[in-house]
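Working notes, beginning with the structure itself.
Note that this complex is displayed minus one protein chain, with the remaining chains in position.
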Amino acid sequence: MSEAVPVVALRDVEKSFGAVRALRGAGLELHAGEAHALVGENGAGKSTLIKILAGLYRPDAGAIEIDGEPVDLHDPSAAIAAGIAVIYQEPALFGDLTVAENLFIGRQPRGRLGRIDRAAMDRDATALFERLGVLLEPDRPAKGLSIADQQLVEIAKAISLDARVLVMDEPTAALTSREVERLFDVVRALRAKGTAILFISHRFDEVEALCQRVTVMRDGAHVSTDPMGEVTVDELIRRMVGRELAAMFPRGEAAPGEVVLDVEGLASAERCRDVSFQVRAGEIVALAGLVGAGRSEVVQAVFGVAPREAGRVRVLGRDLPSGNPRAAMRAGVALVPEDRRQQGLLLDLSVMRNATLVRRGRLARFGFLTGAAEQREAAEWTGRLQAKYGRLTDPVATLSGGNQQKIVLAKWLATGPRLLIVDEPTRGIDVATKAEVHRLLSDLAADGVAVLMVSSELLEVLGMADRTLVMREGRLAGELPRADATEEAVMRLATGQTAEAR
Amino acid sequence: MSRKRLLSITASLLAGVLIAASACGGTTRGDDEGDGPTGTGGTANPDAEYRTGLSFAMLPKQVNNPYFEASSTGAETVAAELGGEYEFTGPSDASASSQVSYIDTLSQQATDVILLSANDPNALCSSLDQARSGGSVVVTFDSDVDPACRDLFVSQVDSAEVGLALLEMTAEQIDGTGEIAVLSATANATNQNAWIDVMRAELESNPSYADMELVEVVYGDDEDEKSFSETQGLLQAHPDLRAIVSPTTVGIAAAARYLSGSEYQGQVALTGLGTPNQMREFVKDGTVTEFALWDPTALGELAAYTGAAAASGIITGAEGEVFTAGDLGEYTVGADGVVTLGPPTRFNAENIDDFDF
Amino acid sequence: MSDRAPADAAPLWSALRRFASWDAVIIAATALFLVVAASTVEHFGTARNAGHIIVDLAPVLLLALVMTLIVATGEIDLSVASTVGLTGAAMGWMWNHGIALETIMPLTVLLGALLGAVNGLFITGFGLPSLAVTIGTLALYRGLAYVVLGDTAVADWPRDFTGWTLGTIGDTGVPNIVVPLIALALVVGLVLHCTPIGRAVYAAGANPVAAAYSGIAVGRLKCWLYVASGAMAGLVGVFWTLRYSSARADNAYGLELTVVAVVLLGGVSIFGGKGRLPGVLAAVVLLTALQNALRLAHVSTETLTVVTGALLIAAVLAPNLLTAAGDALRSRRRRAAASL
Partner (left out) sequence: MTIPAPTRTPTGSTVLDLVLRFRALGLLLALAVLVGATASVNARFLSGQSVRDLLFAAAVTVLLACGMTTVVLTRGIDLSVGSTLGLAAYLTADAMSGGVPVPLAVLIGLLVGLACGAANGAIVHFGKVPPLVATLGTLYVFRGIVYFTAGGSRVNASDLPGGFLDFGNGTLLGVPYLFLIAAAVLAVVALFLRDYRSGRDLYALGSNPEAAALAGIPAGRRLMTAYALSGTLAGLGGVLYAARFGTVDASAGYGMELDIVAAVVVGGVAIFGGSGTVLGAALGALLLTVIDNALPVLSIPPFWQQAIVGALILAAIALDRLVALRAARALRKKGSHVG
C-alpha cells in the first residue's frame, strides 16, 4: 500500500517566521485508507506543518504534492478544494451564527433561487451529530458552547466535507473518553472508505488505537517514520525528546516548608467550583486534567485576573482580595500565563519594555523612568535566563517561542515571587529550552519558592510534580503524590472513567 | 471603588471652588463695559477720487452659496472698474471660527478692502480689529458685526422696511386674519432677528394687523433639508396656520417645494425673501403669490463702492457723508455707519420673468 | 534550535525602518514644509503669521494631547468637540447668571472632566465599545449645548480675558498661549514617555489582556484618560469661548475629526500600543501651517478638504505598504536563498 502514490506528500518543507525557523526540512506522506500519527514535543513544528497543509502558510522552500502532482495551496479555500479538511487544536467558530451554519458556512444547502434551505441544513447537521453521537441543537447560536462542544462542532464540520485527507490536530484534548470513542468509530469508518488520516495527539494510547504509521518530528525536522507495530512507545518518546528523560526532568527530592498558598472553596465564573488545596514553599504542585477542566480558571482566580465568586485565597497567611492582581503581586504571587502571545507578552513592544513591565513602578525615580534603569534591569534578568535576542529594543515578536517564554519568566522572576504560578510553561517551545525551563523551576523550588504548575503534557506533570492535583469538570477529582502519579492514574481521574472502560 | 473616589474628589473640588469664589468675588457680568476702537477717525474728503489699484476681498458666510456668488459678481465688476484686484474667498462651512482664519490671512496680505458677511456678531471682532489696525477697510454686508468692529455696514434694506414689507405681503395674501409663522435661518442671524422684531412690534401696535397672530418662529439653519422638515413640522403643529413667512432664500425655496407637493398647496400662503430663479416655478404653479428680495448683485456692487470710498478717503463712516456708487447713484451714510441699498423689489407672476438672478 | 535565524536577508532594511519611523518622517516633512513654504509663499514666514498659526492650532493641539493617550490605549474619543461646545455653552450660561469668571473657568474644566467621566463609565464600567459610546455622547453633548444656550450667543466677555488669549508676551511677538501649550505638551509628553503610567498606556493598547495579567488596572487607567480628555476639552471650551469672545452651542463643531486626523497622521496606531507625541505635535503644526499656506497662496478650500482626507489615509496606508513591500522582499530572498 505504501508503494502507491501518496494522496498528499510534503517534501523538504522549510518555513521561518521572522528570526524563527519553525520547519527545517520536514516531510510527510499520507496514503489513502491509512491513519498516520504525527508525534513530537510541543514546538516540534507539527502545527506549522498542518497550517501549510491547510493553505494558511506557504512554505519558504520544499514541495507539496497531491497524487504526485506539485500543487500550490495558496489559501485555505485552495486546500479545501484539494480535498484537505483540518480539525484545528483550537476551535474557531462563528459565535453569532447557528451551530448548523457553522458546519456548512460557504456551502449551505440551497433551495429555489439559490436561497439557503435552512430546514435541509438543520437536517444534515442533526444527521452528522447523530453519527458522532452528540446532542447539539443545530439552530442554537455557537456562542456559549463549552470547549468540548465547540471541538465536536469542528469535528463534525471537517467530517461533513467528505475530504480525501482528514487532518486532526489534537482533536481529543477536550473530549471525554466516551466522546473520543465515538470519534474514533467515525474516523475508522472514514479510513475504511479510503480517506487518508493525519492524527496528532499527545496520548500514545490513542495513537496506538487508531494509527497504522507514525512519524516523529523534533525541532522542525523529520526524525523517523515507521509502521505502528514496529516501534515501542518508549522508543518514540526517546526520539521525540532527543535526549535522556532524566536530563529533561531534573527533579530532586523536595523538602516542603511553610504553606505559601492556601485555597479554600474557590469558585469562579461557572468554570470551577469548590476547589481547595495548598502549596508549600519548595514544592512543585501540578494541576492536571483535560482541556477545559477548569485548571487555568483556578490559577486565574487565585492571581486575581478573573474575579472569584466564592472561596478564600491566602498567601503566607494573608487574605487576597478578589479580582485584584496588584494585591496578589504585592503578596509575592507571579503568574506566567497559559497563552504567551495573548496574555503574557506585548508582542509589538520591545524586549526591554516587556521584561520590565511589572517592575516599572519600582524602577522609577521620583516618578520618572529613565531608559537606563529599565535597560539595566532587562539586561540582567534576560541574561540570567540566557534569553537570546538581537537588541533590547527589538520587538519581542521577533524572538522564538522559547525565548519569548524566557522573557515572560524573566519579567516575573524579577519581582522575586514567593509563589510562582506557571500555566503551560513549555507550550510551543523547543526541546532544549524546555529542559532549561524545567531546571529553572527545579532550582526555584530548591530556593524555597512555591511552584504551582498547570500542564497538559503528562510527561511534564509526571516528571516535575511533587504532588499532582487532577481536575475534572471544574472540580478537584483527586490528588496523587509523586509515587502514585502514573499516566493511567492521572487520565483515570481526569476523564472520570473506571479502568475497564478504556 | 475608584469611581466613588472620583466622585468625592469632584464634589469636594466643586464645593471648594464655589466657596472660594463667593468669598472673594471676581469678574462678573457687567464689570467691564468694553470700549473698543470706533470709527476710522480722520476727516472725509467728499471730493476725492476713487483710488485705483485697491485690493478687494469678499469673505461670505460660506462659499458654494449662489446668493454670495451673485454678490461676488457685483463686487468683482466694481473692482475691475476701479482697476483693482479682487478675490472671493472663505470657508466651506458657515462658522465664525473658520472665518477668523480667513480674516487673519487677509490682514496678513494687507488687503485694502474686506467685504464681509459675518457668521457671528462678536466672534470676529478681535481679528477685524487687527485687520483694521493694519490698514484694511472692513465693510460688512448682508449680515453685520458689532458696529465697533467695522467701518461701514451695507444693509440690503432698512430693517424696518423689510419687516413691514413682509407683513404687508402676508396680510394681503390672507386678508389680514389668521395664524402666521416664520421660518428663519439661524437664530443668531442678526438680520433675520431684526426683521422678526419689527414684525412682532408691528403686529402688536398696528390695528390693521390685529387679527393676525405670530404663533411660532422656527429655524431651518439655512439648510435646505432642515428648512424642508421644519416646514412640515409647522404645518402639523398648527393646523390653522394661514401663512408662512420665510425671510431667507434657502428657507422660502424649501418651504415652497414642500407646499407645492403637499395638500396644503394654495391653502397656506407663503411669502418672504427669495430669488426669482429659485421661485419662478412656484409662482407659476400657484404655490406662491408674491415675495420680495433686493438684488444681491447690486448689494455686492454697493459694498465694493462703499469700501473703495472709505479706502479712498471719500467717506469715514460718519453719519451724513455722501458718496456716489457708480450707476447705483448717490448714497448717504446713516447712523452707526450703515449704508442702505434701498427698498426690496417685490416679485409676482407679472414681473418675475423680467429678472434673472 | 538556534534562536535567531542566520543573519536575516535585510539588515539594511530593518535599519532603514528603525530610522524611518513614521514620527521621524512626519517631523522631517513638517520641517521641510515650513522651510519651503516660508521661502515660496508670500507673507508665510513673518512673525505675525507664525503667531496666527500658533493661536489657530492651540485647540487642536490641546485636544490631540490627551487623544494621543486614548488612541494609544486602543480607544477613541469622538465626543471631544461636543464637550468643547457644551462646556462653552455652560460657561455662557453661568456668565449670564452673574457668576464670576474666575469661578466659571475652573467649574468649566470640572464640568468637562465630569462629561469625560460619563464616557469612561460607559466604556470601562459597562464594557461598551468606545466608538459607539462617544458617537452617542458626541450627539448628546452637542444636543445639550443647544439645550443650554439655544441658538443664542453669549458675547460680552471682559476684554482683559479675551485679550489675553490673542495677546503676546510683552513686545516679543510670542503669543501668550505658547506658555500653557508648551507646558501641557511637556507634561503629557513626560507622562507618556517617561513614567510608569505611560508604560501602562502603551501596554494597555498593545495587548489589554497581557496588561491586565501584568497587574495593570486597564479599565481604571482608561477611565481616568477619559476624565483627562474631558477636562482638557473643558479647558479648550474656555479658551475657545474667550478667543472668539463668543460662547455658542456650535463652538468647535466638527473639530473631533481634525483631532483624530492629526493623531493618526502623527503616527499613532488606531489599534493602540504605538505612536509618539512628537509625531502628533508635528502633525498638528503641519496641518495648521498647510491650511494657512494654502489660504495665503489663494488655493481654494476644496483642495484643503481633499488634502486632509488624502493625508489621513496616506498616514496609515504608507507604513502598511512599506511593511508589505518589506515582507515580500524578505520572503523572496529567503525563497531564493533556500533554493540554492
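Should a chain be cited, it is by its letter among A, B and C, assigned in written order, with residues numbered from 1 in that chain.
By definition in this document, a contact is a pair of C-beta atoms (placed from the backbone, for glycine too) under 8 Å apart; a residue touches a chain by one contact, two chains touch by 3 or more.
Just so it is clear, the model here is predicted, and its values are computed rather than measured.
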Contact set of the excluded chain (shown chains only):
A, B, C
Only one of B:Gly53, B:Pro207, B:Pro239 or B:Gly329 touches the unshown chain, namely B:Pro239
Given A:Ala4, A:Ile105 or A:Ala310, the residue that touches the chain left out of view is A:Ile105
If the hidden chain were put back, which residues of chain B would touch it?
63-66, 68-69, 92, 218-219, 223-225, 228-230, 232-237, 239, 253-254, 257, 260-264, 277-278, 280-281
Chain not shown, touching residues in chain C:
76, 122, 126-129, 131-133, 135-144, 146-147, 150-151, 249, 254, 257, 260-261, 264, 270-271, 300-313, 316-317, 320-321, 324
Hidden partner chain, residues of chain A it touches
54-56, 75-80, 86, 88, 92-99, 101, 105-108, 110, 114-116, 126, 129-130, 133-137, 139-141, 143-146, 149, 152, 176, 178-179, 181-182, 270
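Everything below uses one rule, namely that only the chains that are shown with their structure count from here on.
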So what's the Cα centroid distance for chain B and chain C, whole Å?
35
Centroid spacing, where centroids are CA-atom means, of chain A and chain B in whole angstrom
72
Centre to centre, by mean C-alpha position, how many angstrom separate chain A and chain C?
42
Junction residues of chain C - those touching two or more other chains:
none
Within their complex, chain A touches chain C through residues 14, 16, 18-21, 60-61, 219-220, 303, 305, 325-326, 328-329, 335, 337, 342-349, 353, 356-358, 360-361, 364, 367-370, 388-390, 399-400, 402-403, 411, 430, 432
Can you list the residues on chain C that touch chain A in the complex?
1-5, 8, 190, 194-196, 198-200, 202-203, 206-207, 209-215, 217, 273-274, 331, 334-335, 338-339
Okay, in this complex, where on chain C does chain B touch?
42-43, 46, 48-49, 52, 56, 95-96, 98-103, 106-107, 110, 113-114, 117, 121, 125, 150-153, 155-156, 158-163, 166, 220, 223, 227, 240, 243-246, 248, 250-254, 291-292, 295-296, 298, 300-302, 305
